[in-house]
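First the structure, which I've put down as structure tokens, then a few questions once you've had a look.
With one protein chain held back, the other chains of the complex are shown just where they sit.
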Amino acid sequence: MEMTSSVARGRRRANPYLDLESYDPEADLMVLNLGPQHPSTHGVFRLKLYLDGEIIVKVVPFVGYLHRGVEKLCEKLTMVQLVPIFDKNDYVSPMMNEQSLVMAFEALLGVEVPRRARYLRTVLAELQRIASHLLWLGAFAMDLGGALGGGATLFMYCFRERELILDVFEELTGCRFHYNTHIIGGNRHDVPAGWAAKVHSALNVIEPRLSEYESFLIVNDIYIERTRGVGIVDGALAMELGITGPVLRAGGVDHDLRRDAPYHCYDEIDVRVATAEAGDCEARASVRIAEMRESIRLVRALIDGIPEGPLGARKPIKTPLAEKATEGHSYAAVESPRGELGVYVVGGGDNRGASPYRLKIRSPSLHVLGCLPYILPGHSVSDAVAVLGSVDPIMGEVDR
Amino acid sequence: MFYFTDSLRSLAASMRNVFRRPTTVEFPAVRRPRPARYRASFALLHDEAGDELCVGCKACERICPSEIISVELLKKESPVTGKKRAYASDFVLDSNACIYCELCVQVCPTDAIVMVKTPEEPAYHRQSLVLTMERLYENEKHRPLSWANATLLAEMQAPESKGATKVAESE
Partner (left out) sequence: MNPWLRGLLYALLITNVFLTITAWSIWFERKFSGRMQSRLGPTFYGPWGLLQPVVDGIKLIQKESLIPASADKLLFVVAPPLTVVLALGTAAVIPFSSDIIAADLDIGVLYLLALGSLTIIPVWMSGWSSNNKYAMLGAMRAVAQGVSYEIPLVLASLVPVVLAGSMSLSDIVRFQIKNGWFAFWPPGPGFFAFLFFLPASLAEANRIPFDIPEAESELIAGVSTEYTGMGFGLLYLAEYLHTLVISAVASVLFFGGWDGPFAPGLHWMVLKTLGLFAGIFWVRWSLVRFRSDQLMSICWRYLVPGGLILVMSAGLWVHFTRGGG
């Protein structure tokens, strides 16, 4: 992990604990709640802005509106039953959630996953990354350009492409979203006949359309003016706050779990990690689009070479008490489209060890939201919305 | 400052789309064909002889993460073979809270419960979406069954299997 000179550049960093009385006694500060109900806060998220005219002076984020008690539920259900519940954690990229959970359980139980299942998991993870980034692109365009306007057009295009990937998943698992296709020790659904051809045809449609979207939005001068220099998160701030994923890489830090701590079959292929220097919204967007292209390349390289072999290391599930772990603890992390999604599990809970004693979710979006009080002051309200769109928080995993 | 020229590029990109065929499917007049493994609702099955497959073992009730299945066991004489065997006297599946995880299909020892490819119709009352045993057996007759059942899933996942599934899936 090497740091580039963005640290030395000394980016502006605001004081999140600014004492408002000392700010300017003449100023008439207005409190605006970019409140839980808002067309563009990516879920229920409250951002309390102190405004001086249109300039933000202080930002206080409030989370917890979507808290569902997942970690407590994990102490009650058994390890076998938890996988479909965990889909809903980061509800936009369910494959990543399932994979991080089963990887943590497999590390806890000492299960070795057969190669065919690991390979298939790699392919599914990369396809899910494309789908998640397409959703991000549509939502980001809507934040910039309006739900009735140019943003909505790009939103529809992105969802049209995303349908192709969801159709591919539908062929494989039966569900378009929230698949429950992973089990401890392998995968539940095997590749049907003709699946590779369907993946290829989907990717052949998506890749040229990505260039169309770039000509629609990314090289547009209006978009560049909106996003260049806005919301700069430099590498040092990101590392202090524990931010990972595209936000970190856009700040210049070259760190990607797929290459640096490989899991599944990532050690067999060469993942080209995209970084950018500037750390602003434009850099984050370009990193994500580069990641999309890289994922398309990876899937194309992998999809035709799925190895033969068994799909699971354990016998198929027949009871919820199939897997028991009475002691030990483990941590497993995947590189989700938002960053490092990790699961820390301590064994030895209820049901004679079939349930975890404690399960902690390390969600990337929670850390990313921590950077908002540092980078938003000094910008205007429109920039706040653009920044929130570009850091792509998913409140399901922030609040769990 | 090249707002005009860049805008012309965006305008061209959106106008190009006007001349493509729209991707809308006019649901519910037109329905998309669903793949063989699609999961949308449930059905209980009979075997070839006409006897109910469900033995009331409550495996699905125990595995369900949402706890929506409730099964009652009853031992009685089979109307087909004449021998005494276990049946389910009542089987209720509340699809209001179902998360469509397919775990109940996975664990069934007799392949009795499977999923079907068409969802239940929207209704005005929650009670209409609670699937009773009659409705589950009705679904077997009237709705297209999904490809997966417990034996096929176990074949896919078992450590002895090799390679892709041999089952050809049409449609």
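Should a chain be cited, it is by its letter among A and B, assigned in written order, with residues numbered from 1 in that chain.
Rule of thumb we're sticking to: contacts are C-beta pairs under 8 Å (C-beta built on N, C-alpha and C of every residue); 3 or more make two chains touch, one makes a residue touch a chain.
Please read all numbers here as calculations on a predicted model, not as lab measurements.
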item: Selected from A:A14, A:V111, A:V346 or A:V381 as touching the chain missing from the view; value: A:V381
item: Residue among A:R129, A:R160 or A:R314 touching the omitted chain; value: A:R160
item: Among A:V44, A:L217, A:V233 or A:I361, the residue in touch with the chain that has been omitted; value: A:L217
item: Full-complex contact with the absent chain, from A:D24, A:E75 or A:E225; value: A:E225
item: Contacting the left-out chain in the complete assembly, out of B:R20, B:K83, B:H125 or B:K141; value: B:R20
item: Those residues of subunit A which, in the complete complex, touch the missing chain; value: 30, 32, 38-40, 54, 141-153, 156-157, 160, 216-217, 220, 222-223, 225-226, 380-383, 385
item: Touch residues of subunit B, complete complex, unshown partner; value: 1, 3-4, 7, 10-11, 13-15, 17-18, 20, 22-24, 26
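Following the convention adopted for this analysis, only the chains that are shown with their structure count from here on.
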item: Separation of mean Cα positions, subunit B and subunit A [Å, integer]; value: 29
item: Subunit A residues within the subunit B interface of the complex; value: 77, 80-85, 114, 150, 153, 157, 160, 163, 170-175, 178, 180, 183, 186-193, 212, 215-217, 219-222, 308-320
item: Contact set on subunit B toward subunit A in their complex; value: 1-3, 6-7, 9-10, 13-14, 16-17, 23, 34-39, 59, 62-65, 99-103, 106-107, 109, 115, 146-148, 153-154, 156-165, 168-169
